[in-house]
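Just one protein chain is left out here, and the rest sit where they should.
On to chain A.
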Amino acid sequence: MANVDSTISIPPAKYSIAHLHHQPRRHYGRWLAASLIILALALIVKAFAQGQIAWPVVAQFFTAPAILSGLWNTILMTICAMALGLFLGVVFAIMIMSPNPVLKYVAVFYIWFFRGTPLLLQLLLWFNLALIFPTLGIPGLFEMRTVDFMTPFMATLLGLGINQGAYTAEVVRGGILSVDNGQIEAAKVIGMTRLTMLRRIILPQAMRVIIPPVGNEVISMVKLTSVASVIGYAEILRNAQSVYYANNRVMELLIVSAIWYLVVVTILSIGQHLLEKHYAKSQGRRDVKRVTPTEAEGV
């Protein structure tokens, strides 16, 4: 113990500063940056307040029937395209991991093509499909005119859904690869076939990895649907444009659309947060009590 003191070679008089008060460092840079940004924000707010925006018009059109029906179509398309995207994503993820080279390379090609071309271009391709295939169907069974089938809704659904599938396939593949091989062997030895194993063991465990990026993609999809305004699908931006072509309140209606997008995205973000919490729980973290099957209560 004594030799601890002997290692301190400073003269005892110098120790007296050890009880002095500590002053935190001053962050002049931070103060300067914050001041500049607040000043800039104030200027922007002032500009909007004095700008020629008719806020009453924003309020008036916020719940106008055209806007609300556009909002509904945006939500409907998000759900349908995302469902198609998830379905295709799972199918192509399984194909790309298949030992069958034909399945594998078809999936590789699909992902390569739809990730490699712009979404807007894909929408235009689907919408104009009638130019190269005037009729669709299976010869002898049924047939229909392409223009009747390829409505703006169908073209948007196929464009967004198939494009989304290419991205989701990669996410699902990552999720499946994250499942421990021991889980797969355990499923095999209790006699599960490949399909049962996928449904009961692999996909539920892959979900924990798949959910966060898919949540982000749902949010992206809400905004991506606005691209469909180009081919005349009546989503919120398209309807806002129709209104402002009539009344010239361009900025007011764009602001109305922006607010609605923010509302939907905010709600989805909260939902995503709750979903992630749920899947983290069922992965068996502590302090989790899960309701057992009711049949168990009798035991």
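FYI, a contact is a pair of C-beta atoms (placed from the backbone, for glycine too) under 8 Å apart; a residue touches a chain by one contact, two chains touch by 3 or more; residues count from 1.
What we mean here is this: contacts and distances are computed from a predicted model.
One chain of this complex is left out of the view, and of "Polar amino acid transport system ATP-binding protein", "1,2-phenylacetyl-CoA epoxidase subunit A", "NAD(P) transhydrogenase subunit beta" or "ABC transporter permease subunit", the protein name its UniProt record gives is "Polar amino acid transport system ATP-binding protein".
Although one chain is not drawn, the whole complex shows that of A:Pro11, A:Gly116 or A:Gly191 it is A:Gly191 that touches it. Residues of chain A that touch the chain left out of the display are 180, 182-183, 185-194, 196, 200-201, 204-205, 282-286, 288-290, 292-293, 295-296, 299.
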